[in-house]
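Missing here: one protein chain of the complex. Every other protein chain is in place.
Right after this comes chain A.
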Amino acid sequence: MIDPKLPPHMRPDKSFQGLILALHAFWADKGCVVLQPYDMEVGAGTFHPATTLRALGPLPWKAAYVQPSRRPKDGRYGENPNRLQHYYQYQVILKPSPTDLQELYLASLEAIGIDLKLHDVRFVEDDWESPTLGAWGLGWECWCDGMEVSQFTYFQQVAGFECAPVAGELTYGLERLAMYVQGVENVYDLNFNGREGDEKVTYGDVFLQAEKEYSRHNFEHADTAMLFEQFRMAESAAAKYLEAGWEDDSKTRHLMAQPAYDQCIKASHVFNLLDARGVISVTERQSYILRVRELAKACGAAWLATEAGGTPAA
């Protein structure tokens, strides 16, 4: 149920930011640390170190955050009402996965105005795999009246390592959910700030120009020579930091896993840009994915040798 004390412009079914705030309030109340987006370009909320790295190792972890996600190939010059090259994911990670995770998820839907007596919510098989992160999990896509509104995954492996314990991950497609609760057909018509009349700011006011500009950039102008070079640089920097980060020759403790992982994120995004520019052939594509995965695995191994990864200081 939507908090009845909320003024109209703060309601999750009237305002895009209201939706985000309602999810923050809900998950903060369940004991999550509410984080801010990671300050790098990523393809999905999963790339945030608060998920990828924190999913590894034995320590408990609960976090929620919004992550702007970049999918260069999905740009449509602002002409498609449902597809964006930049959109928001709401990400929740709970480690170990609580036994009532499904109930928690359903309660969060009620908190943003989805009445479970009125709407048909279903858990439909959808196993998740990220070849670039060397990660996979089992779970569902969550349907509300036939529309996929979230991904629900029990991580089994990340960066090539078994998750022990397993973390539960929820990913809400914020624009889609907002369109649904606001009853809007075009993403650019979403009410962003919940105000009406002169004060109303739409999603289009905020992002339409950016979608057009970035589509041009992603498909036509992104400097491919520079990007190829950046990929190479990120890859070698990651290797360098990983090597330099070991405390000593015994390689039992690592002191620089996160900076190395930043380079892995960088390489992944640069690859996505190159892919959107159509300069990577089918065969090369596979080898780039493998190269990023190797970085992710090495970063995962380094993370497991840190304190937060479960290796206490000597």
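Criterion: a contact is a pair of C-beta atoms (placed from the backbone, for glycine too) under 8 Å apart; a residue touches a chain by one contact, two chains touch by 3 or more; residues count from 1.
Note that in this section contacts and distances are computed from a predicted model.
S.K.: Have a look at "Potassium-transporting ATPase KdpC subunit", "Glycine--tRNA ligase beta subunit", "Putative ABC transporter ATP-binding protein YxlF" or "Transport permease protein" and point out the UniProt protein name belonging to the hidden chain.
M.R.: "Glycine--tRNA ligase beta subunit"
S.K.: With respect to the chain omitted from the figure, which of A:185, A:220 or A:249 is a touching residue?
M.R.: Within the whole complex, the residue contacting the unshown chain is A:185.
S.K.: Among A:98, A:160 or A:204, which one is in touch with the chain left out?
M.R.: Checking the options A:98, A:160 or A:204, the one contacting the hidden chain is A:98.
S.K.: Pick from A:10, A:104, A:138 or A:239: which residue touches the chain that isn't shown?
M.R.: A:138
S.K.: In the whole complex, not just what's shown, which of A:82, A:209, A:236 or A:252 touches the removed chain?
M.R.: Of these options, the touching residue for the absent chain is A:82.
S.K.: Which chain A residues touch the hidden chain?
M.R.: Counting over the whole complex, chain A touches the hidden chain at residues 58, 81-82, 96-99, 102, 116-125, 127, 137-140, 144-147, 154, 156, 163-166, 168, 180, 185, 281-283.
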